[in-house]
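The complex appears here without one of its protein chains, the remainder shown in place.
Here is subunit A:
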């Protein structure tokens, strides 16, 4: 345990140091000169004369080169002095702490919303399994949760701003002067996060409810509430690391929402610092995010140990029983979603997605079934032509991140620090590094997203694997002469595969949006190509006058999320034997015992 904790701590320190170092040499990796970036930040339209650049260079001591600049910063940082911002000359630490306070407050409010949404999603599953019906399935296809998860935060933010603040006048449109200002941003952040957590938890609850003890408790007529609490408690450990990651995401990755509601949070501070190459501020912001990640990660791990407790050490973690309950009509939801998607794509493929021949912002009509965008292009044609590049690239990135995540998740202690960095570092930072090293390119966005996208899968793998390894039949395998490799590939990974694939399906829309979000660095495809992320971004300024311009791509994202998640759920139900089961291991155990002289 102590060695493990030591390795985890070391991994965190190494990963944190790595990030700080990469940030420290960022300008020298890229062709961007830090003096030009600082000059632009201070004076946007000024001609970058050699004299002006020289004066900035001299002031900030760039002439000594990256090592000297980084060394000076490090010397200060080790004594607790994070230096002063290159752009404003103000001390970094107070700015970062102020942003962090705001972000944590916002995170707390968003967490409350997310908890409520999760509870709403888990409650029906819990009720069903306790009635004894459909244990082992999440009951629904997860369509609601998938749809919630697919809603981009910035889109929710804009709709909430227009509907709640402007039309209804129930909340102030922007600012950060009291709890009334936190309601709308917390909703925008909390709803998708709650969808994700709720779905994972519902899945975990459904699995836990198939464990033999649940039946025993019910036979023993223990109160339903008590059984429910125990099932939730049993289901939590596998999801806790994910909740930790979501918390960190709500703190650091809330930039879009902070921007809409003019909230002076850490995400905006860090993004601003990144785009002006204000390295001390960027390093300070990254360190703060990593600290949040480390605290959240440690808390999640500690909570997990507390919940699983002795079972994890003694190898008594219960095993879900065989799932035979193939729901009838399980293909209705994926079938409908798939048919709708197909219909849109087929209808739109024959139309021209590039011409501006139509009136701008035309509402949906017979000739333009989904309306037109701000430059008069046919939205039906654009979403149809954008389907393949959007979904194809997102799937490829997901497959890669899933593979990397599983690989690193198998060595959780070593990879903890790395995973926390990957999760906490704003994706834009990964994008900046990719853009700096490789230059703007079409593949750069995929690489940037892949660089950080594996973290949730690694955390999920680690949690699932440690539980599976603590199950009695897996613990017995070495005694039976089953080697570690065979154990991993025949017993551990197959058991973890289902939840991981369903998790990946849930992250499909988020990945598609993350890919488009790096476009401002010149990464990814360039306009006018009709990726859904770009369609959304193009439509955002017209969210009120022409909601169809954002609803078309957002609807497609929701459909694809529903399709992916419900399909993953349906196929699980069809192949119940894919999970190793108690009787199976028992049989093997008996066979092996019989052969033993």
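As a convention for this text, a residue touches a chain if its C-beta (ideal position, glycine included) is under 8 Å from a C-beta of that chain, and two chains touch if they have at least 3 such contacts; residues count from 1.
Assume contacts and distances are computed from a predicted model.
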Just to verify: the chain that's not displayed, which of "NADH-quinone oxidoreductase subunit N", "Biotin-requiring enzyme", "Carbon-monoxide dehydrogenase small subunit" or "ABC transporter substrate-binding protein" does UniProt list as its protein name?
"ABC transporter substrate-binding protein"
Of A:228, A:543, A:556 or A:569, the one touching the omitted chain in the full complex
A:543
Touching the absent chain when the full complex is considered, from A:72, A:224, A:360 or A:490:
A:360
Identified contact with the non-displayed chain, of A:128, A:181 or A:330:
A:181
Can you work out which residue in A:41, A:205 or A:228 touches the chain that's missing from view?
A:41
Interface residues of subunit A toward the undisplayed chain are 31-33, 36-37, 39-49, 51-53, 55-56, 58-59, 84, 87-90, 95, 98, 101-102, 104-105, 108, 158, 161-162, 165-166, 169, 172-179, 181, 229, 233, 259-262, 264, 268-269, 272, 275-277, 303, 306-307, 354-356, 360, 374-376, 435, 440, 519-522, 526-528, 538, 540-545
